[in-house]
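Left out: one protein chain. Kept in place: all the others.
Labels run A and B following the written order; every chain starts at residue 1.
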Amino acid sequence: MSQKILLDKINVPGIKTYDVYRANGGYASVEKALKTLTPDEVVEEVKTSGLRGRGGAGFPAGMKWSFIDKKSGKPRHLVCNADESEPGTFKDRYLMEFIPHLLIEGMITSSYALGANLSYIYIRGEYMWVYKILERAINEAKAAGFLGKNILGSGFDLELYVHCGAGAYICGEETALIESLEGKRGNPRIKPPFPAISGLWSNPTVVNNVETIAAVPWIINNSGADYAKIGIGRSTGTKLISASGHVKNPGVYEIELGLSVYEFMNSDEYLGGMSSDRPLKAFVPGGSSVPVLPANLIYKTANGEDRLMTYESLSDGGFATGSMLGSGGFIVYNDTSCIVRNTWNFSRFYHHESCGQCSPCREGTGWMEKVLHRIENGHGREEDIDLLLSIQSKIEGNTICPLGDAAAWPVAAAIRHFRDEFEYHIRFPEKIKNRDHFVAEPFSTVKHLVGIQTV
Amino acid sequence: MERTFHPQEINITESLMNRINELISHYPEDKRKSALLPVLHEVQDAHDNWLSLELMNKVAEIIQIKPIEVYEVVSFYTMYNQKPVGKYMFEFCTTSPCCLNGAEDLMDYTCEKLGVEPGETTADGNFTVVGVQCLGACGYAPMMQLGDFYKEHLNKEKIDLLIADCKNDKIILHDK
C-alpha cells in the first residue's frame, strides 16, 4: 500500500460531515497555521514541499503563491478551480463529493497564507449536487468558527463561497474562470497582467486546482520536507488519477508519484488490467488534451526505461515518443476502439468548447473537426492527413490561451502514432461505415491492407 | 440568429427572491454582476428549466445590469436553455471515454424508446434527450445528467426503469 494523503480517510463513515471530519483530525492545519505560523511560513512550507499544480500545467504551487502582489494593498483572493471538465478527469469531483471539508480546510489555510479574506470555489455547473454539498459543508465550518470574522481568535477573517459555472470547459482556464466569476462570458484574458497582479475584480488573485489546495493541510500538519520525500525528483507527493475506458476497475486512485505505469495498470490495488481479454491499444495519460501513446510506448519509454507516473517520465521523449501527466485523466483503449473516431470525438469537444475569441482556435478547431468527421465517415482524401497536421501546427502556440494547444496536440499525436489507421479509413471507406468498425475486425488484423508502415 | 419566441409565465416567488438575494450577498456590494451565473441557475430551475427573453430581462433588472449582458452570458454557457425543454432532460455524455463504454448506443436506444431524435422533446413535453460534452464521470460510463444529479453505470434496463420512474413522478430533479 502506498501512502494516502488525500484519500486516507475517505472510507470513514460520515466523513462528509463536519463532526466526523473534525473528530478524525480535521481542521488541524488551520489551527496550526493560524496559531503558530505566519502566512509567509505557510507559503515557505508549500514551496519546500515541491507541490505542483494538479490542474494540468504542473506549475509549482508555492512559487505561484509567492507571485501574489502583496504590496498594492488591494484585497486579495484565492479562487479554487473546481471547473473540472477535461475529458478523462473526474478526480476533483470525487474529492469534493466524499470529503468536502478537506477542500474547505485547505482553502482556509491557503487563504491565510495569501492574506485573502474573500475566497471562492468555482465549481462547474453540472456538479450541482456537489455544489450543494460544499455549500452545506461551508455552513458547518462557519458554525464551528472556522470561517467568518476573527477565526480562532487569530484576527484572520475569511469569507468562503461556492460559485457555480454553467457548462463551459474554457472556464477551467484561470483567467476565463475569473471572467466567469465576474458574471461574464468565459473569454480568457490576455496575459500579462497575470491574475497574481490583476485577477478577480482587478485584485491580486491566485487560482489553484482542488487537488492542489486539498494537499495543503497535510503539508502544514506534517511538513513540506515530509511531502517532498514522497515521489521522485521534482514530482513530489501523491496524485489523484482518474481512470476510465477499457480497464477492469475504473475510478479515482491516489498514487505516490513514481509508481510505474505497468503496476498502476495491472495491479489489483489499482486498475486490475484490461476490462476484457482484448489487448491494450493506446492510452492517454493526462486527460484528452495530452498526446495519446501507442501500446509500445506505454510501459517503456523510447529508450527502454520503465515508464513511471511522474511529470518527467510521462513526458520523456517529448511529443515524439512521450506525453504528459496533465490532470491525471487516464484513458485506456483496447483494440476495439478506433483512434480516428476518438480523435474526431475529442476534436468535436474542442470545437464545441472553444470560446471563439481568437481566430486560430475559433476557426481551426471547427475545421479540424469537419475534416476528421469526413475521414471517420468515409469521405476522407489522402491529402486530408497532411492538411490536419498543417491545421494543428497553425493553431498550436498562436492562441490566447492553451485551449488551442489542447485541441492541436491530440490530433498531431494520433496521426504521429496511428497514421496507418487514418490511411485505412481513407482507402477503405466501405469498411468503416459503421461506428463499431474495429469491434469485430480489430485494426491489427487489417493493418496489412495499408501499405506504408508507420511507427 | 434564430430565436423563436415562446411565452413563459414569470413567477419570482418570495423564497426564490430570498435565495437570489442570498446569492448576491456572496459578492462585494458593487460586484452584483458576479452573481449572474448562480442566479440564472436558480431562476431557470424555478421556471421549467428554460429562460425566455422576458425572464432574462427580469434577471437583468434584479442584478441591475443591461439585458444584453445577460443574453451574452446565457448564450455562452450550455446549461442555460433558451427554449422550452422537456420536464425530464436526459443529457447523455457523448465524449470519448463514455463512448468507449457504449454511450452512443445507449443514447440511440433511449431516443428510439421515446420516439425522438437527439435534441428533440417528446410530444407530451415530458422528455428531452440531448448529447452533451464531457460531464466528468468518465470512469462511471455510460452516464447522463438528469436535473441536478448524475445517473451513472447505465444500461438499457436502468434506462427503462428511469423512464418509468419519471412517468410515475418518482424522480427528484433538484436538491433544494
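Note that in this section a residue touches a chain if its C-beta (ideal position, glycine included) is under 8 Å from a C-beta of that chain, and two chains touch if they have at least 3 such contacts.
Keep this in mind: contacts and distances are computed from a predicted model.
Q: What protein name does the UniProt record of the undisplayed chain give, "NADH dehydrogenase subunit G", "Sulfurtransferase complex subunit TusB", "Inner membrane ABC transporter permease protein YtfT" or "ATP-binding cassette domain-containing protein"?
A: The correct option from "NADH dehydrogenase subunit G", "Sulfurtransferase complex subunit TusB", "Inner membrane ABC transporter permease protein YtfT" or "ATP-binding cassette domain-containing protein" is "NADH dehydrogenase subunit G", the UniProt name of the unshown chain.
Q: For a quick check of understanding: of A:34, A:177 or A:358, which residue touches the chain that isn't displayed?
A: The single option touching the absent chain is A:358.
Q: Of the residues listed, A:370, A:416 or A:435, which one is in contact with the missing chain?
A: The missing chain is touched by A:370.
Q: For the full complex, which residue in A:185, A:307, A:341 or A:425 touches the chain that was left out?
A: The single option touching the absent chain is A:185.
Q: Could you pull out which residues of chain A are in touch with the chain that's been left out?
A: Listed in rising order, the touching residues are 168, 185, 190, 192, 351-360, 362-367, 370-371, 374, 387, 390, 394, 397-400.
Q: Using the touch rule from the top, list residues of chain B that touch the missing partner.
A: These residues of chain B touch the chain that is not shown: 1-3, 53, 66-69, 71-72, 75-76.
Here is the rule we go by: only the chains that are shown with their structure count from here on.
Q: On a C-alpha centroid basis, what's the spacing between chain A and chain B, in Å?
A: Chain A and chain B have C-alpha centres separated by 25 Å.
Q: What does chain B use to touch chain A in their complex?
A: On the chain B side, the touching residues are 26-28, 31, 33-38, 40-41, 63, 65, 69, 72-73, 76-80, 94-97, 99-101, 104, 132-141, 145, 147-150, 174-175.
Q: Per the contact definition, I'd like the list of chain A residues that touch chain B in the complex.
A: Residue positions touching the partner: 84-90, 93, 118, 124-129, 132, 161, 163-169, 180-186, 201, 242-246, 250-252, 288, 329, 331, 333, 337, 341-342, 345-346, 348-349, 352-353, 355, 435.
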